[in-house]
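Let me begin by presenting the structure, written as structure tokens, before commenting on it.
A protein chain is absent from this complex, but the other protein chains hold their places.
The block that comes next holds chain A.
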Amino acid sequence: MNVLGPVDDIPLGEGRSYTVDGEMIAVFRLRDGSLRAVSAVCPHLGGPLADGQIDNRVVVCPLHLNAWDLTTGCSKSGQPPISVYPVREDHGRILLGE
């Protein structure tokens, strides 16, 4: 379990990158208020997923617009899947891990 910081660090509908145990994780704050965490690196050509646009289901990589489901990590455009991590808000803080 890791505390990544205050949830207000992430604007609604956007994502930010965090380094956790040497690994880059993109955390998104959906417009419904919930959080999602996925691996920060696009498996296609290494794009920064935290810079991608999201809705309540998917993230779209900013480089070549491939899309992944934020809950399952499955690609919507024929790419390999990305890792997803459990994440939640607790008293205004972002908690990563079970």
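The rule is short, and it goes like this: a contact is a pair of C-beta atoms (placed from the backbone, for glycine too) under 8 Å apart; a residue touches a chain by one contact, two chains touch by 3 or more; residues count from 1.
In the analysis below, contacts and distances are computed from a predicted model.
J.: Leaving aside the chains you can see, what is the UniProt protein name of the one that's missing? Options: "Branched-chain amino acid ABC transporter permease", "3-oxoacid CoA-transferase subunit B", "Helix-turn-helix transcriptional regulator" or "assimilatory sulfite reductase (ferredoxin)".
T.: UniProt lists the chain that is not shown as "assimilatory sulfite reductase (ferredoxin)".
J.: If I consider the whole complex, including the chain that's not displayed, which of A:Val38, A:Ile54 or A:Ile82 touches that chain?
T.: Only one listed residue reaches the unshown chain, and that is A:Ile54.
J.: Name every residue on chain A in touch with the hidden partner chain.
T.: Chain A touches the missing chain through residues 8-17, 19, 22, 24, 26, 31, 40-41, 45-56, 58-60, 62-67, 76-78.
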